[in-house]
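Note that one protein chain of the assembly has been removed; the remaining protein chains are unaltered in position.
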Amino acid sequence: MMLAMILAAIDGLLGIGACFGAAIAAIGAGIGIGKIGAAAMEAIARQPEATGDIRSNMIVIAALIEGVALFAVIVCVLSFFL
Amino acid sequence: MMLAMILAAIDGLLGIGACFGAAIAAIGAGIGIGKIGAAAMEAIARQPEATGDIRSNMIVIAALIEGVALFAVIVCVLSFFL
Amino acid sequence: MMLAMILAAIDGLLGIGACFGAAIAAIGAGIGIGKIGAAAMEAIARQPEATGDIRSNMIVIAALIEGVALFAVIVCVLSFFL
Amino acid sequence: MMLAMILAAIDGLLGIGACFGAAIAAIGAGIGIGKIGAAAMEAIARQPEATGDIRSNMIVIAALIEGVALFAVIVCVLSFFL
Partner (left out) sequence: MMLAMILAAIDGLLGIGACFGAAIAAIGAGIGIGKIGAAAMEAIARQPEATGDIRSNMIVIAALIEGVALFAVIVCVLSFFL
């Protein structure tokens, strides 16, 4: 029974860690993709005829941040099932 | 009964983690989408004829942040039911 | 009775978490929508004839932040009833 | 009697959480609506003939922040009665 208690307590701690981890990963994505998006908007306003290039590059570079952030959130979800 | 007590305590800790996690994910979305939106407003004011391009790109890049933030909030909700 | 005490303590912890979580989500919405609104005001002052475009885009992008923040507050309310 | 003591302690914790939560939500509203209002004042000074547009947009976007902040305060009040 002592073991069951400890295991339950561990589950709780894991849950808190998962929630904070997912949230902090979302902040990371927000800071990074936010900066990229802001610069892309200004770039389109400055050079409207380069919109296609700016859009494709914006998506490529934002996808890199998105990839890490989503992977981090998935690692946090994983902690529920292990 | 000892086990039931521990399980209840765990539920409480999980609830606190979920609340803080969801709130911090909302801050992440606020920082990121806020920057993008601010730059988009200035870009429309600077180049009003590029409004269509700016709007579509703004929504694409904001959707990337929205995706991570909503996923993080859902991970936090998940912690209630696991 | 021991169990009832623990359950009551858990309710208290959950309540504190819900209050803080809802408040932090409101800060997130304030940061994000505040930036967007400030830039929109300046954009209208700079280009008054683009007011319609700016208003519609402002509401679209602010609604994305509003969605995440309200969802986070609802997650916090949820913690009262689970 | 032990139970009554614990319940009273819980009420105290809930009250502290509600007070701090409501106050932090007020900070969130202050940051967000403050930015919007400051930008609106400068915008009116720069383009006095666009005052009507600026005022209506200012109120729309400030209402979005007001909504989340008031909802957060109401969640905090709710914690007194649950």
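The first chain written gets the first letter, and so on, giving A, B, C and D; residue counts start at 1 in each chain.
Here, contacts are C-beta pairs under 8 Å (C-beta built on N, C-alpha and C of every residue); 3 or more make two chains touch, one makes a residue touch a chain.
Quick caveat: nothing in here was measured; it's all calculated off a predicted structure.
Enquirer: Quick one: which shown chains sit in contact with the chain that's not drawn?
Expert: Every shown chain touched by the left-out chain: D.
Enquirer: Under the stated touch rule, tell me which residues of chain D contact the chain that is not displayed.
Expert: On the chain D side, contact with the omitted chain comes from 1, 4-5, 8-9, 11-13, 15-20, 22-42, 44-46, 48, 51, 54-55, 58-59, 62-63, 66, 69-70, 73, 76-77, 80.
Going forward, only the chains that are shown with their structure count from here on.
Enquirer: Keeping to the contact definition above, tell me which chains border both chain C and chain D.
Expert: Correct list: empty, since no chain touches both.
Enquirer: Could you say what rotation angle superposes chain A on its sequence twin chain B, using C-alpha positions and rounding to the nearest 5°?
Expert: Value: 20 degrees, nearest 5.
Enquirer: Centroid from C-alpha atoms only, then distance chain A to chain D, rounded to Å. What do you get?
Expert: About 27 Å separates the centre of chain A from that of chain D.
Enquirer: For chain C, jot down the residues that touch at least 2 other chains.
Expert: Residues 9, 11, 13, 16-18, 20, 22-25, 27-36, 38-40, 42, 44, 46, 54, 58, 62, 69, 76 of chain C touch two or more partner chains.
Enquirer: Chain adjacency by touch: line, ring, star, complete or other shape?
Expert: Basically the chains just string along in a line.
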